[in-house]
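In what follows, a single structure is set out as structure tokens and then discussed.
Removed: one protein chain of the complex. Kept in place: all other protein chains.
Right, subunit A next:
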Amino acid sequence: MPEITVYTVPNCADCAAVKALLTRHGAAFTERNVRGDPDALAELLRRANVRIAPVVMIGEQAYYGPFDTVKHHLTAALTVLEARL
């Protein structure tokens, strides 16, 4: 199972939705708040070169964008992970 990290900012509806989606799929993840945390932001930039939350890193693959566009890709990726388990 690749490690999953979710980069978020506070008060962000899309972030909440992404986390809910992961939880619903039973995927364990680490959350990092990038607002006001330069280390986390630097890590996010290094790994995904993206600054806009939410960003989901599954292994080394980044998923980002508004929830309704990213949902499809995330669901597909999680379904694959579940199938491999």
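Worth pointing out:
Here is the rule we use: contacts are C-beta pairs under 8 Å (C-beta built on N, C-alpha and C of every residue); 3 or more make two chains touch, one makes a residue touch a chain; residues count from 1.
The rule is simple: contacts and distances are computed from a predicted model.
Hidden from the displayed complex is a chain whose UniProt protein name, among "Carbohydrate ABC transporter permease", "ATPase", "Molybdopterin synthase catalytic subunit" or "Nitrile hydratase accessory protein", is "ATPase". Panel shows subunit A; residues 8-17, 20-21, 24, 34-35, 48-54, 60-73, 75-76, 79-80, 83 of it touch the chain omitted from the view.
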